[in-house]
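With one protein chain withheld, the remaining protein chains of the complex are depicted in position.
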Amino acid sequence: MTVTLFIPCFIDAVYPRAGISMVEILERLGHRVECPGEAACCGQPPFNSGYWDEARPIAAKVLQQLATAEAVVIGSGSCGAMVKKFYPELFAGRPEAALAQAVASRTWEFSDFIASKLGVTELGAKFPHKVTFHDGCHGLRELGVKQSPRALMAKVQGLELVEMAEAETCCGFGGTFSAKFPMISTAMGDVKCASAIETGAEYIVSNDSSCLMHLQGLLTRQGKPLKTIHLAEVLNHR
Amino acid sequence: MSERENILGRIREALQTKAPLPGSHTAGGATTHPVSESPAAQAREWLPLVGATAEEQLALFAKNAADLKADFQPLASRAHLKPALLRLRDAENWQRIASHQGELSSLAANALGLPVLWTDTGYDVQAMEQCDVGITECDALIAQTGGVAVTSRSAGGRALSVLPPHHIVIARRDQLVADLPAAFALLQQKYTPDFPSMISFITGPSRTGDIERILVLGAHGPKKLTIFCV
Partner (left out) sequence: MSSFVSQFKAAASVKTADLRHRQVIRTALRSYEVVRDKRKAAFQSWESARQAAAETKWEAVNHLDTHLEALTAKLEARGTKVHWASNAAQAREIITQILRDKKARSIIKSKAMTSEEIHLNDALEAAGFTVVESDLGEFIVQLRHEPPYHIVFPSMHLTRGEIKDLFQKELGDAPSDSPEDLTMVARRVMRQKYLTADVGFTGANFAIAETGMISITENEGNARLTAALPKTMVTLLGIEKVLPKFADLALFLPMLATAGAGQPMTCYNTMYSGPRQPGEVDGPEEWHVVLLDNRRTELLADPEQRDALHCIRCGACLNVCPIFRNVGGHTYGTTYSGPVGSVITPHLRGLQDWKHLSNASSLCGACTEACPVKIDLHHHLLHNRRNASTNEPAFFERLSYQAFGLLANEPGLWWLAKKIGWLTQPLQKLVKGSALDPAKAWTKTRDLPPLPQETFKDWWKNRK
């Protein structure tokens, strides 16, 4: 199958290793990977801030780039939710509505694509560490992705997953929320980090880099040894 | 124009635009597809399970009542009521009781050998407040919840079941219903169109968790609820 991998702006500019891991995993599974060169961002920052008119041109560009894709895979629950769930709402009653619906129906979050769509869980990965998993809220609640990452991690050699307390509670990133209300965002992040530290894990793994950027930022500032890593990098670790 | 007409007018104007049905919110599309006339009518299928037989339901009622910290005493016959009540009277040193006229409530109240405040023809609230116990009948026991349904007609008014510190319910075995839908159906059938002005589902003794979410019984209503079933 030809997989169109949409790399979110975060992964492109800050966490290229996560994107590279996705490419390598998909190719090892025998799929042809395409990365549309001109789509930079899904448009979520303006969309979530209420600037839907400003989000539409960005989203329209993405739609145009993904229009003919057989399967769209996005390495972030949050950007995945934007394309899969919010594009149809953003373009409701507009000329792009049908395209938005069509693209949405072919769009997958990365881990869910591997585990549910491809039905593969054994990726031959080794990651001999104790980890805990953070479900990004958009992946979890907008897309309903909960089991796939766990099914994949269960097959990683040496990986020990310890679920944290209040595992489904938001980490406090929330896009522009983290800058508009940094005190609340930070308090939420502190609660999350404390839950993660309590597990005794070495890594917080997540399928959303944006949550990890927020958590890693707090951990680094506070001098905590706990590290963060994207699920794709774990699954590509050999 | 009256405020009633103003408000109803605003409502009618607002409802000119149809709202999407529950669960169809994502695309923002309005729909006129009608929902079921009575979506809650099948509530029985979703509420907590109750046993199929009367014995199972009685056992469930007993379990639920115990969880609620109510004292449930199923009795083998009416003859067992008096000794059971006397035990309570002596253990709690009752001085005065309040009750209402009824086949079972009168039987219970008269068995105690104590002064009885009868509510049937009106009563003094200060005197009721001094009573140790309020004895009432009820309309139903509900296995699903471990609670009882009383009304201002079946239970001697509004206050008798809630003002004295110990509420005693005397129920017949055949008043046990399986679940909440059955209880509502029973009340509706029994009283339509002339409902008692108060219907109350009492599920355990009065309680509060307003201080550090710690359970305390007897916040304002009864600290104790005893249910005799004969």
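Order of writing sets the chain letters: A and B. Residues in each chain are counted from 1.
Following the convention adopted for this analysis, a residue touches a chain if its C-beta (ideal position, glycine included) is under 8 Å from a C-beta of that chain, and two chains touch if they have at least 3 such contacts.
Quantities reported herein were computed from a predicted structural model and do not represent experimental measurements.
Undergrad: Check each of A:37, A:93, A:119 or A:225 against the chain that is not shown and name the one that touches it.
TA: A:37
Undergrad: Given that one chain is not shown, which residue among A:94, A:180 or A:238 touches it?
TA: Touches the omitted chain: A:180.
Undergrad: State which residues belonging to chain B touch the missing partner chain.
TA: 2-4, 6-8, 10-15, 17-23, 25, 28, 30, 35-43, 45-49, 64, 67, 100, 119-123, 125-126, 129, 145-147, 152-153, 156-159, 161-163, 179-181, 183-185, 187-188, 192, 195-214, 216, 218-222
Undergrad: What residues on chain A make contact with the chain left out of this view?
TA: Listed in rising order, the touching residues are 7, 9, 11-16, 19-20, 23, 35, 37-38, 40-41, 43, 45-46, 48-55, 57-58, 61, 137-138, 141-142, 168-170, 172-175, 177-189, 191, 213-214, 216-218, 220-221.
One rule holds for everything that comes next: only the chains that are shown with their structure count from here on.
Undergrad: Once you find the CA centre of chain A and the CA centre of chain B, what distance in Å lies between them?
TA: Chain A and chain B have C-alpha centres separated by 51 Å.
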